[in-house]
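Apart from one protein chain that is not included, each protein chain of the complex appears where it belongs.
Up next is chain A:
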Amino acid sequence: MFHVITCAVLLVATVCIRVYCILPKPTVPERPKKSAENRTLAVFLGSGGHTSEMLALVSSLDFDRYFPRIYIISEGDTLSERKAAALEATKAASSHSTSKNPDAYTFLVIPRARKVHQSLLTTPSTALLSVTKSFYQVALASSHRKGQFADVLVLNGPGTCLTLCLAVYLNKFFGLASPKMVYIESFARVQTLSLSGKLLRSLVDRFVVQWPQLLQDGKRGEYHGWLI
């Protein structure tokens, strides 16, 4: 019995130390060396206003730098898929070489953590399925992408983006190559952070808000004016 408890304590301690090691540090994180190589971009399109804001942000990027691009959408969110395809078409029409490449972007569909009106009783099982699938996509299925899912993952809510963040953490836990995570709080959030903002604040590499009031509590985050 004593040995079982000792083992359990050691295991918990090891997990805690490992998680502590991979949490973002208050010091300025090391950035990749200056390079002209392309970077793989993954963005989560959270439907509705989340999708519109995210695509506005993505539209500002140089697609010759950020490719391939992975649009992560929730199961059944065809509207976000159409909007992203429309943005890609517009960009391709106004740009050259790489963005015209048919492999320049892909869609990744993940199950919803919780469907609207779903009972709380069954939520843990669907959430677990969502995390498992996200983990599978982020970690294991990425081997064909030169061992890494993406160089950067941009999130702006809602719920399902937490499962993606957890999947990235599982990746980090096992020491696998993991994307940098950037969270952009919605323009609609002036005085209070969204739930996903509160949850992801200490987990992501960059936490960006669009109203300075949100940083008055002195906790981590950055403000660069309105991004959209």
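We adopt the following convention: a residue touches a chain if its C-beta (ideal position, glycine included) is under 8 Å from a C-beta of that chain, and two chains touch if they have at least 3 such contacts; residues count from 1.
We take it that contacts and distances are computed from a predicted model.
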Consult the UniProt record of the chain that does not appear here and report its protein name from "Mediator of RNA polymerase II transcription subunit 22", "Trafficking protein particle complex subunit", "EARP-interacting protein homolog" or "UDP-N-acetylglucosamine transferase subunit ALG13". "UDP-N-acetylglucosamine transferase subunit ALG13"
Contacting the left-out chain in the complete assembly, out of A:Thr90, A:Gln118 or A:Thr192: A:Thr192
The listed residue (A:Arg69, A:Lys91, A:Lys133 or A:Lys180) that touches the chain absent from the view is A:Lys180
Who touches the missing chain here, A:Val109, A:Leu129, A:Val152 or A:Leu215? A:Val152
Interface residues of chain A (partner: the chain not displayed): 31-36, 39, 48-49, 52-53, 56-57, 59-62, 65-66, 151-152, 154, 180, 182, 184, 186-192, 205-206, 208, 211, 224-228
